[in-house]
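Excluded from the complex is one protein chain; the other protein chains are retained at their positions.
This part shows chain A:
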Amino acid sequence: MSAHTVSNAGVMLGRSMRHITRSLDTIITVTITPIALMLLFVYVFGGAIQAGTDNYVNYLLPGILLIAIASGIAYTAYRLYGDLQSGIFERFHSMPIARSAVLWGHVLTSLVSNLISVVVIVLVGLLMGFRTSAGPLAWLAVAGILILFTLALTWLAVIAGLTASSPDGASAFSYPLIFLPFISSAFVPTDTMPAPVEWFAQHQPVTSIANTIRALFAEQPVGDDIWVALAWLVGILVVAYAFAMAAYHRKIA
């Protein structure tokens, strides 16, 4: 990326970040809802859940982070759809700027805003008793996986935002993504589930990602989970990026 592109993308990032800070709805959905979910699971259901960790917050936190990101990226699709409809997308594309900055602005915004909500949720988790002995390297690995997860889902959101025919359609694609952590090891160990559900839970991406993050936090060996998780994340990212760019080139000359 040239300096010009970086500067343009920075301006686009500033613009979309203002959209977020001025939208109470976005802040509630991406930060407060996951925190409420965490409170609910820890203080209402948590006592009845045998997760095998000495403290349920430690078990739950990775899944809550994944849910927060899955609901956060829906707004990327929504904002992109809005830009296409309002005509500001065309204004930007008729200007002497790096055209790729228009999409990258949205992608960077998704990354920055989701990282902010992740940090807030981790801080609340600490207040609720989340403890980890993870060293800097393990934290870095967790951050890397969350960034990869955000990027992969964000490019999925870009496809939805570019191809949707209504604002509801632009964000509806994220519902299955938000639901996926519930049928995984994110909230309860999968071995308590009936066989077909357990099979599904074992073979969908969220379980390996949640297990990897949990193992990193607990300083336990990550085993094969990390490779399965990385394969899923990189695979989704590459495919979603390719489809998103194809959809983008269909939209513009």
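Following the convention adopted for this analysis, contacts are C-beta pairs under 8 Å (C-beta built on N, C-alpha and C of every residue); 3 or more make two chains touch, one makes a residue touch a chain; residues count from 1.
Going forward, contacts and distances are computed from a predicted model.
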Omitted chain, identified by the protein name its UniProt record gives, among "Methylene-tetrahydrofolate reductase C terminal", "MoxR family ATPase", "ABC-2 type transport system ATP-binding protein" or "Xanthine dehydrogenase subunit D": "ABC-2 type transport system ATP-binding protein"
Residue in contact with the excluded chain [from A:N8, A:N114, A:S185 or A:T207]: A:N8
Absent-chain interface as seen on chain A, which is shown: 4, 7-8, 11, 14-15, 18-19, 22-23, 86-88, 90-97, 252-253
